[in-house]
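Worksheet: one structure, shown below.
Every protein chain but one is kept in place in this view of the complex.
Chain nomenclature is as follows: A and B, assigned in order of appearance, with residue numbering initiated at 1 for each chain independently.
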Amino acid sequence: MQATATATTTENKAAAPGFGYRALRHRSFMIGLVLTGTMIFAALLSLLWTPHSPTEIVILERLRPPSLKHWFGTDRFGRDILSMIMAGAQTSIVVGLIAVSLGAVVGAAIGLWAAARRGWTEDVIMRLSDLNMAFPVILIAILLTAGWGPGITNAILALGIFNISLFARQVRAAGIAMWEREFVLAAKAAGKGNLAITVEHILPNIVSVIVVQATISFAVAILAEAALSYLGVGSQPPDPSWGRMLSESQKHIFSSPIIAVWPGLAIVLSVLGLNLIGDGLRDLIDPRLARQR
Amino acid sequence: MSVFLARRFVTFLITIFGASVIIFLLLEVLPGDPALTMLGVDAPESAVKAIRLELGLDRPAHIRYVDWIAGLFQGEMGLSYVYKVPVTELIGQRLQVTLPLAIGAMVVATLVSLSLGIFAATNHNRLGDYGVMGFSQLGLAIPDFWFGILLIILFAVILQWLPSGGFSGWDDGVWRGVRSLMLPVFTQALSLTAIMTRVTRSSVLEVAREDYVRTARAKGLSRRAALWRHVLRNALIPVLTIGGLLVATVVTGTLVIENVFTLPGVGKLIFDAISNRDLMVVKNVVLLFAAIVVVVNFVVDVLYAMVDPRIRVHT
Partner (left out) sequence: MALLSVDDLHVELQTNRGMVPAVRGVSFAVEAGGTLGVVGESGCGKSITALALMGLLPEGARVRGRIDLGGTDLLGLSEDEMCHVRGNRIAMIFQEPMTSLNPVHRIGRQIAEPLRLHRGLRGANARDEVLRLLDRVGLPDPAKRIDAYPHQMSGGQRQRVMIAMALSCEPDILLADEPTTALDVTIQGQILDLINELVDDSGMGLILISHDLGVIGETTDNVAVMYGGSMVEQGPTDSLFEHLAHPYSQGLFAAVPRVGERHDGPLHTIPGTVPELADLPPGCAFADRCAKASDVCWGPAPGMAEVGAAHHAACHHLGGAV
């Protein structure tokens, strides 16, 4: 315990320059911020303005290569690809936001509950989570689609259910470790109840775990939404979606392969940005952990 | 150890049972009448009646569930409504594509990621290390189906070395089959390689800092000899654990990859079954996949318990 105490003091000393300052000097974190910022900006901008309509069909302009008028070219219906990608960012962000919020709120609450109660409550939650692990996102989406027909809700639900289980596990593990710390024992000795201790001591100390996981999960959600939409069990026409753009682009892969490049790049840069932010946050929040990695 | 095994085995059975219940509920109970799910709400009454009789859908749900499970114990999965052949036969054929794809991807990913991870660790904080880590960061961000499309553009469209998709079966010669599976295998291996490379690198770096590696160097072993004789065997334990867990990812990943390359595997089967509303096929294939995931997780748990000395000591 002695060693931990010393380690904590040095860590605080190292944290002295301030989070913002260290964040600015963390190169990959800043790259991540710029990439993710660009994606969010593109989505917001597309609500007000896009170079062309992302849905308007102009048969005369179909499959045009990149030009000054259409920077990224047009698809087989003559739609402007840049506009579609900007609008597609909306879908990715909405799906990601809902799926991650479900996990971060519901899943984290369940995890906190399991950590506080232990015993059979925890057992039941963990067995349910085991069961959930038997169904990777894509299987849940397939089941929902086979039963209810295709739709973006399937993708959101599938990802949400998966995230609830994932967050519950992570938060439970982090919470249990926290419950064993001295200050929690002290709070218990002072007669505080489980709920009060969870809110005052456990949650504030594991918020970083939740934030980092949320960032990574957001990236995973974007990848999964794209894959599900590519397979036809995610977003449906005419909603713009990067995954579906890719599946359509494959029909013209021999004549216009370039069409298949843009949506993929959009996905890669968004996911890369979020992953870099997640890794960066982990470094910035816990410098000791960063050194170990 | 045996107590641990028994406990884990019970969990395993409960999980498989729970999975089958969930699949049944989601496909045949919650959406309403399965006959309507299969034919569509505007299907003529006579057709709906016919399919109910044919598939026994007029019986109560719990009877149909018990029937399904009892059939599974006898190796029966029922008839595909669309293809009119036993589902077991369909799955058996399709596995001839899916299994080589999954195994090939695991093999490629293991070989590449071990080499890259060890290379990065031995060049820690040097250019090679940064290069490998950058590659792995990128590999994690690239959607595998897009990587497949890029490979098609490069090797099928531009260079025209390999087919862009399709698979004509193993009967036309092994080489033709292998050629068709090459791009899919590499596609499937990408994200796997990215993850395992990271794990290998950090595991090797960690073990290299152990006291016994310093002892080995003090005996006069060169850096390389110490790595091969004293670091790797210890460092590979966590890598294999992660690799085992990734088997589940590979198996479900084949669902996507087969659609990129229009391979007639189990993944293609299930998506065709969804568009054909062939509930028998969907139900059984999803259970098969869920079962694979659960079995793999179980095996990994047991293996881990076997290599973890703290558990070994207690036996």
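What we mean here is this: a residue touches a chain if its C-beta (ideal position, glycine included) is under 8 Å from a C-beta of that chain, and two chains touch if they have at least 3 such contacts.
Keep in mind the model is a prediction, meaning the values are calculated, not measured.
The chain not shown here is in contact, across the full complex, with B. Only one residue in the set B:Asp33, B:Asp67, B:Asp129 or B:Glu210 touches the chain that does not appear here, and it is B:Glu210. Across B:Arg52, B:Arg94, B:His230 or B:Lys268, the residue that sits in touch with the chain not pictured is B:His230. Here one chain is not drawn; of B:Ser168, B:Ser222 or B:Thr262, the residue touching it is B:Ser222. Those residues of subunit B that touch the chain absent from the view are 124, 210-212, 214-223, 229-230, 233-234, 309, 313.
The working rule: only the chains that are shown with their structure count from here on.
Chain centres here are Cα averages; for subunit A and subunit B they lie 22 Å apart. For subunit A in complex with subunit B, the touching residues are 127, 130-131, 133-136, 138-139, 142-148, 219, 223, 226-227, 230-233, 243, 246, 249-250, 253-254, 257, 260-261, 263-264, 267-269, 271-272, 275-276, 293. Interface residues of subunit B facing subunit A in the complex, by the touch rule stated above, are 11, 14-16, 18-19, 22-23, 26-27, 30-31, 37, 137-138, 140-146, 149-150, 152-153, 157-158, 164, 202, 248-249, 252, 255-256, 259-260, 270-271, 273-275, 277, 279, 282, 286, 289-291, 293-294, 297.
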